[in-house]
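Only one protein chain is missing; all other protein chains are in place.
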Amino acid sequence: MRASADAPPNRLEGVTSPLHHWIVTIVCDDRPGIVHAVTGAIVEAQGNITELQQFSGLESGRFFLRLQTETATDHGGLLAALQPVIESYGMECRVDRVGRPLRTLVLVSKAAHCLNDLLFRQRSGQLPVQIPLVLGNHPDLAELASFYDVPFESRPVTTAEEKTAFEERVLRAVEEHDIELVVLARYMQILSPELCAALEGRIINIHHSFLPGFKGANPYRQAHQRGVKLIGATAHFVTSDLDEGPIIEQNVVRVDHSRSPAELVAIGQDEESRTLSQAVTWFAEDRVLLDGQRTIIFQ
Amino acid sequence: MRASADAPPNRLEGVTSPLHHWIVTIVCDDRPGIVHAVTGAIVEAQGNITELQQFSGLESGRFFLRLQTETATDHGGLLAALQPVIESYGMECRVDRVGRPLRTLVLVSKAAHCLNDLLFRQRSGQLPVQIPLVLGNHPDLAELASFYDVPFESRPVTTAEEKTAFEERVLRAVEEHDIELVVLARYMQILSPELCAALEGRIINIHHSFLPGFKGANPYRQAHQRGVKLIGATAHFVTSDLDEGPIIEQNVVRVDHSRSPAELVAIGQDEESRTLSQAVTWFAEDRVLLDGQRTIIFQ
Amino acid sequence: MRASADAPPNRLEGVTSPLHHWIVTIVCDDRPGIVHAVTGAIVEAQGNITELQQFSGLESGRFFLRLQTETATDHGGLLAALQPVIESYGMECRVDRVGRPLRTLVLVSKAAHCLNDLLFRQRSGQLPVQIPLVLGNHPDLAELASFYDVPFESRPVTTAEEKTAFEERVLRAVEEHDIELVVLARYMQILSPELCAALEGRIINIHHSFLPGFKGANPYRQAHQRGVKLIGATAHFVTSDLDEGPIIEQNVVRVDHSRSPAELVAIGQDEESRTLSQAVTWFAEDRVLLDGQRTIIFQ
Partner (left out) sequence: MRASADAPPNRLEGVTSPLHHWIVTIVCDDRPGIVHAVTGAIVEAQGNITELQQFSGLESGRFFLRLQTETATDHGGLLAALQPVIESYGMECRVDRVGRPLRTLVLVSKAAHCLNDLLFRQRSGQLPVQIPLVLGNHPDLAELASFYDVPFESRPVTTAEEKTAFEERVLRAVEEHDIELVVLARYMQILSPELCAALEGRIINIHHSFLPGFKGANPYRQAHQRGVKLIGATAHFVTSDLDEGPIIEQNVVRVDHSRSPAELVAIGQDEESRTLSQAVTWFAEDRVLLDGQRTIIFQ
């Protein structure tokens, strides 16, 4: 959650100007002294750290850090204080304002449950995103988007030409709206490798199965035939390797032999909605970092 | 649970002789009138039904029924009453005494957690099995078996000849002790197709993964590399098609990026123990029926 | 689920007329022969049983049965066949058509999450209810109801007179619309004992806590102060004994020390929504029977 109401009280004595709340994420090669150096920059920026998590990737040798801080200085002041550390350690560093809504493009087909969940949570303040556009390859969800006052566009994707046109529209929308995250909310088309590459690290899919369980089409029928006792959903980054991108979140729910394939679908949809919304929330709060094929989730 | 203490009070008026408690399971082609016919036989045997579950397999057209009954007549009397119905409907029928311990053979290697859980539950009365022998391909668990007063035998399985000898010992033990269930409690050897066939429908394995997720060797390392957020265990019938037998029970537990492969192993072992013990309990209580590749679990 | 698409194929040979699908629920004193007698009536009505569950209350001595059947005869024919059995055993018996939407009145205040979940599921075919009216003590949710084309009425409840008027409106709505179930979807007013009594057994509340945990006001703050590691929600029948009615469904979710009371509220709302929708679904499918203070849930 980014609710500033939950931020700790000002512990910076003598500071009377309004405080700024920041999220700082850092990725670099692991070596001693990083935390000390970064926190030194925060002290210099007159900051108080309210949350800090770190992780060392054993195999990759990479170091990951996320902290939240309240500072008397503004964005420029904080960056200036961090700059020497960033350079000295060769860090990838991102500084973001706590609670800033992430500009998010949503792609859909006909199924409403994931879009409904995203929009309801966005409106009720639980999901820190701002959605300038929903794009569909079917017109079915226009009314739902309209209820939440979100622009909606649809165009068919039945030929190769239409697919190319749709993907060009996606990239144009990403540019026009300065999109930071693309969400496939049960968008039932395989993306071209080019589009996957163009959006790498900022496109999330919800897979209607517990990966790496049943991949490909109709996982609920596969699950039914094998008589599984748990079904689930997986939110993951999209890569050109279908259903194999880094996993962000997974959930399962118990089922028994009496469930028909149609019932498994209905049960699975609940898991899909909440798993996708959770993944988007974490991404929007800068809690998802990549260590090769693995995700680091700083909850 | 088979604890007779939990059985309902005698509702058979006028019957003063001690009651017998039975489990009846029936499998046959689905058609109208089955339940009426079976329950008529129970009435004829002066029985009161205390538990009844049924299921119709949509695709197979098979009908499954499990009931518990308290009767004034004994085993012969109950069977005699059921016999005409069994013949008329072409039923597979099994009548078992509630709470009778199932004669169970356990196969192990070096890992203690599943055997420890089975033996502890068996002694404390939670697991209705009787274990006349534990067979291992390593001597490591001899002391544990001894603590629970269960005979233990080990012989190495490093050559083809030794493997054949071990499997012959298994089949001999099955015959000697009139074994009804063989449990692979982390037995780390692939069984021959002949042994799988000989024990079909009465041999259960615990797979150290959430099937059909990571099959084959070292699933925890695979899970770590993919950065999964849930790990689990699957208890399933053994068939010659490795890790593909009908699923009896599955459990998962949440993990995060900070867990090493070694920690995933430790966490997974808890799930393995409880998943296997649950599957064995249900089997021992005649709650597991087969509908092709799917299991019907009458909890 | 009531989806008739999931019903088993017609197994009634020679019957060419369209089949009727029924739910039959029965409650009576426990004694031998009940299942045989009931299933005999089904056979007489040319019925095939597709689902059957029973339970004997150990302490109450009451017997509970729910079955689904496809019959060649219509409602009158089925009732006629059952009538002698009902009389002979002194049964409470209910015969309902599979999939018939339950006439449901929803009461709300300001919180939208439960109403949104109910309406979304109702529209998408997952929740077999028909909602002729939503009544609120605040106007906030008018727009949401309107999006789903459900009539909405609100009137303030700040004085004793207004409370009486509101409750009279509830009873009038129950009569006008022949309401079968009243759902308190986060309706934040205590009902009068008279209203509780008038609606006994057909009014369900969602409690924003894991009962019997934190009762009364502000349970999330209480949970925060005690540092609980799990929070949850309970759907229960409303009785005049506040928060003590028979429990229908409960769910929990894991939390940790870092969650503020505001975040616990947000997390808890997800559990409230899905717990309430589950309870309403089971009630609408005649799966909820009462054994004194306990519920029998035939899933």
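As written, the chains take the letters A, B and C, and residue 1 is the first residue of each chain.
Here, contacts are C-beta pairs under 8 Å (C-beta built on N, C-alpha and C of every residue); 3 or more make two chains touch, one makes a residue touch a chain.
Model, not experiment: these values are computed from the prediction.
Engineer: The complex has one chain that is not drawn here; which of the drawn chains does it touch?
Structural biologist: A, B, C
Engineer: Touch as defined at the start, partner being the missing chain; which of C:Gln83, C:Ser146, C:Gln189 or C:Gln225 qualifies?
Structural biologist: C:Gln225
Engineer: Tell me which stretches of chain C touch the chain missing from the display.
Structural biologist: 55, 58, 210-214, 224-230, 232, 246-252, 256-258, 260, 291, 293-297, 299
Engineer: Across the whole complex, list the residues on chain A that are touched by the chain not included here.
Structural biologist: 6, 8-9, 11-13, 30-36, 39-40, 42-43, 46-54, 56, 58, 61, 254
Engineer: Need a quick check: the contact residues on chain B for the chain that isn't drawn.
Structural biologist: 1, 3, 5-6, 51, 112-113, 116, 120, 124, 126, 147, 258, 260, 262-263, 266, 270, 274
Note that only the chains that are shown with their structure count from here on.
Engineer: As a quick test, compute the distance in whole Å between the mean CA positions of chain B and chain C.
Structural biologist: Taking the average C-alpha coordinate of chain B and of chain C, the gap between them is 35 Å.
Engineer: Counting only residues that touch at least two other chains, what does the list for chain C look like?
Structural biologist: 6, 51
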